[in-house]
Every structure is written in structure tokens, then in C-alpha cells.
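Apart from one protein chain that is not included, each protein chain of the complex appears where it belongs.
Our next item is chain A:
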Amino acid sequence: MKLIVMVMTMMMISEGSMIDQTCKQTPDFKLCVSLLNSDPRGSSADTSGLALILIDKIKVLATKTLTEINGLYKKRPELKQALDQCSRRYKTILNADVPEAIEAISKGVPKFGEDGVMDAGVEASACEEGFQGKSPLTSLTKSMQNISSVTRAVVRMLL
């Protein structure tokens, strides 16, 4: 009985920092921890679960960025061409990258999840470069790149 209780102690102590331990292995510990802690599922999720939470954050961010892009058409009509490209790319994140990553991680073939997550960063960067230095989306781009990079590190733990 006491042995069971002791083992429980050990496990609970390590359980409390699952997010910590996971996030330590990503390029941005602080971001990783705040993203995971902001989700109620974070404290009880395994690595797969943490990856899925982060992919959800990518989805949320992409949706937010698309809204921003849509708003910019009126405010900055001279940027139409670049905005069109960005719209296409962020739609790819939502319609291709995110579903691919969710399916891959849920089914235990994380490498396709890694591809989807990395592509989110690629699309964000490509969109940014379309403005040739005068992007109104830089802050959102950086967020996507950072979240993508953190998520990728977590997905790689599943390989």
C-alpha cells in the first residue's frame, strides 16, 4: 500500500511538469508553456494531445490572420495582389495543413503531421515576403512561424 502511494507521489511530481518537460525540448519554452497552459486539456494531455492542442492554436491563428487579411482589402487596396496570395496561403493552412496534421497525429503517423505543421510556417513566410518589406502582417507572421516551430518540435517527439 505504502509502495503504491510512493509510486503515486513520484508519478504525480513528474506529472505536474509534463508540459514543462515537453516544452523544454522546443525552440521557445515560454511560448510553448503559455499556449499549452491556456488550454484546459493541456494539464492532462499526453504528447499526442499536446501536439493536437498546438495544432489547434495554429488553426486559430490562421483564422485570425485571414480575418485581418480580409479587413486589409478596404484599408490598403494597393496591397491587393499580395493580400490575394496571402489569403490563398492561409486558406491552405486551414484547409490542408491543419486537417492533415490532425489526422496524422491521431493515427500515429506523425511524419505527415510534421509536414503539415512545417508548411504552416512556410506559407506564413511566403505570404510575408509578398509585401517586399512593407508587410502589415509581420507580427502575425512571426507568431505563426514561432508556433509552427514549437509544434514541429513536439510532433517530432512522436516519431
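Here, a contact is a pair of C-beta atoms (placed from the backbone, for glycine too) under 8 Å apart; a residue touches a chain by one contact, two chains touch by 3 or more; residues count from 1.
We adopt the following convention: contacts and distances are computed from a predicted model.
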Which of "Dolichol-phosphate mannosyltransferase subunit 1", "Enoyl-CoA delta isomerase 1, mitochondrial", "MMS19 nucleotide excision repair protein" or "beta-fructofuranosidase" matches, in UniProt, the chain that is not displayed: "beta-fructofuranosidase"
Interface with the unshown chain - residue positions in chain A: 1, 5, 8-9, 11-13, 15-18, 20-22, 24-31, 33-35, 37-38, 43-47, 57, 60-61, 64, 81-82, 85, 88-89, 92, 95-97, 99-100, 103-104, 106-112, 114-116, 118-119, 121-123, 125-126, 128-133, 138-139, 141-143, 145-147, 149, 152-153, 156, 159
